[in-house]
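This is the structure I want to talk about, given as structure tokens.
Only a part of the assembly is drawn; its chains keep their places, and the rest are absent.
A and B are the chain letters, set down in written order, and residue numbers restart from 1 in every chain.
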Amino acid sequence: MPRPLLLSPDRLFPSDPAQRDIARRLYKEVADLPIVSPHGHTDPGWFAGNAPFGNAAELLLHPDHYIFRMLYSQGIPLDALGIRNRDAEPRESWRLFAGNYHLFRGTPSRMWMDWVFAEAFGFDVQFSAETSDLYYDRITEALATDAFRPRALFDRFGIEVIATTESPLDTLEHHAAIRTANESGEWGGRVITAYRPDPVVDPEFEGFRDNLQRFSELSGEDAFSYAGYLAAHRNRRAFFAEMGATSTDHGHPTAATADLPYAEAEVLFARVTGDKVSAADAELFRAHMLTVMAGMSLDDGLVMQIHPGAFRNHNPWLFDHYGRDKGADIPMSTDYVHALRPLLGRYGNEAGLTIILFTLDETSYARELAPLAGHYPALKLGPAWWFHDSPEGMRRFRSQMTETAGFYNSVGFNDDTRAFLSIPARHDVARRIDCGFLAQLVAEHRMAEWEAAELAADLSYNLAKAAYKL
Amino acid sequence: MPRPLLLSPDRLFPSDPAQRDIARRLYKEVADLPIVSPHGHTDPGWFAGNAPFGNAAELLLHPDHYIFRMLYSQGIPLDALGIRNRDAEPRESWRLFAGNYHLFRGTPSRMWMDWVFAEAFGFDVQFSAETSDLYYDRITEALATDAFRPRALFDRFGIEVIATTESPLDTLEHHAAIRTANESGEWGGRVITAYRPDPVVDPEFEGFRDNLQRFSELSGEDAFSYAGYLAAHRNRRAFFAEMGATSTDHGHPTAATADLPYAEAEVLFARVTGDKVSAADAELFRAHMLTVMAGMSLDDGLVMQIHPGAFRNHNPWLFDHYGRDKGADIPMSTDYVHALRPLLGRYGNEAGLTIILFTLDETSYARELAPLAGHYPALKLGPAWWFHDSPEGMRRFRSQMTETAGFYNSVGFNDDTRAFLSIPARHDVARRIDCGFLAQLVAEHRMAEWEAAELAADLSYNLAKAAYKL
């Protein structure tokens, strides 16, 4: 007999009755606020073309590296799951997922998926080997209907605005198509882009020199001279801003920044665009460019996001056979105190600049990031990120950040996902955890309930809009 | 309408009824114990001269870098707050503070200030833009009365003893004046000093060579020869001890220690007192001097405190314009295992020596400090420090330290503050959090309540007296 699938209205609230009652009241006021998604990785093509999503496995299993990395960790081959393998029968891959759904107990993926199953698709029995085909068929059928096309889901999910992330080499055609649909009244959804220049900033990025060639073409500047390269950035940033972008995003292995004199930077640029690039030069150039990008943000008003600290593609065999973003990126211990000083020394006192900093190294929360953000006007703290975007991860974030940085140096929630259907679930988890955290402060008489209610709305909605200028 | 200001009698206790009831009982027995403040930064001149404190901004805003750094982090200029700016109208600065008091929600500063407002000044409405002038006027008026002079507050706060912190270059005139007042029966308050030799131990300290010149004059030794330098320390330590000091204090960027042979130390001393000092030599000399100071403590009985791990003056523009101690000191990742080995290898087995170690790097609590303090007879653990002197910080300290080091390798609470009026609030927070932590142990049947009651008194009072020989 399949087990019932129930989403408790009290899920994720503290079980202490005093705290739970307060959390319920706080949550009630924010549960239905619109979703502001200022950073993520959904595909703008979905909203431009509005084509139906495929089958259950294609939508929910193949693109979700949280899901397939866990299955892989228990010895299930990626091939059998249909990862980069068109020969796999999707229903069979789905059955492997279903039969191993117990592996996700205690993980956020389990909570997100259960929300998608119950709320998006209306299931009332649990996902398991026994219900695998029921799930596969009903989901696949639903996806063929108009109600499950991307724009309909966007509207149904109450998304006020969503940001995607594109490289400067992207022509933003999908965003243009969405804008046309907006202007014609065909669809009102707001989908903006963000400027993520890693492919033309990181000399170790695949195809860096080809990327610079394309960067030149798109910008009409000579991106192989340092002056032209900087002009090309200014040009593309302006184009992105015109297409709605309010932010940039920078994914670097470390948080290193540097602030080189122009002439030194010019010489370094010549080296990193040359034939052989040393690891030290690549790191120094990335470090320098973070400071350059902060300067450009001060000029053009784009909010700057920094996402450092992942060792990308840790598993060489997997990378060779399946490529990047397959669940093999591993966080590293990351220094911020020394690393950020060149950038903060140059621009940290600018109250008109917003730098939103993320970390994969939770040890820096109370030790480095809260003290930095609790001092520098330009610095704000991004929410608990990636592996830490989870109930316990969010609790650690709040309990380690707040006492030094307060709530107002944080910026609300980011879903940061390409798993479109899980977006409401992710925001809901964040709202519930924040309400529970606030409820504890109220129950311990560290804050009045009216203050917690103001904060609940700020953390769920207002801070993200303000910090990202949305 | 202003909101009421209420300090709940249950504040900071766990909200679980079983734990809260136990916490209440434990706290009741320790709430009124006298305050022992074995380490801090109050100004002995206050107690020597007993002059009234100035206006509200001068007393509560200008000297408190916890407060103005948070305001600054949100874009409020320090000039407007009256920091190093005599042109700022204090009432206007105070209004900026009042209008942004929501920034402190969830921070310890908020709790300390609310205590000062409610308990020291008797307010029953919350501090806000609306009540700013009411607060400013009533506080400023109160400060002009005898009841709010330093000695009266000292007595009212139930302070049994307070230690200030002075450099060897200080003549301790204020302490002498206080002693005279004590001896004449004019005032009974016990105010002692502590020996903080950083200005003559750290070759990178501002004016190091001038400091050695003054060190020579005060000690009557030639502090420019290594032998004379050591003799000067012995001389000034003896003078400090005679003036009541029971401890020394050492604020170093790292926890590095070294134990050089005399001849090598002599050569190093010649280098660091020369024209140009390398960073490596400066670090080695500081490291060596920690071991030398431990040796002197073994001789003269002064308890040794080590406060390592802050990157001082991280913001160069701010330092240039506003000087040190302006909220721009940032904790760093700090190693203890290797760093302390030279010192502990030499003196760690001395049961007659007490070294009290603090950290700004909480990751060392369970990993390094509890195992070290749970083994070496000479080593004790200072309480949660600075950024971590907060409800959650204290909970992390106890839950990560106790299982390996026990309670009896810790030394009770330090307020470590120059914010005199907040001292009772800070001790009260520590007592409440410790009682709550103990209550959890009792409620989970990990300890009997009579044991928790003994511990509550030890953590609130007895351990500090014993460890600091007060």
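Here, a contact is a pair of C-beta atoms (placed from the backbone, for glycine too) under 8 Å apart; a residue touches a chain by one contact, two chains touch by 3 or more.
Here the structure is a predicted model, which is why all the values come from computation and not from measurement.
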How many copies of this one chain make up the entire complex, given that 2 are placed? 3
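Definition applied: only the chains that are shown with their structure count from here on.
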Using the touch rule from the top, collect the residues of chain B that touch chain A in their complex. 3, 7-8, 10-17, 69-70, 72-75, 102-108, 111, 311, 314-318, 327-333, 360-363, 387-388, 390-393
The answer for chain A against chain B in the complex is residues 16, 18-19, 333, 335, 337-338, 341, 344-345, 348-349, 351, 363, 366-368, 370-377, 379, 399-400, 402-409, 440-441, 443-448, 450-451, 454-455
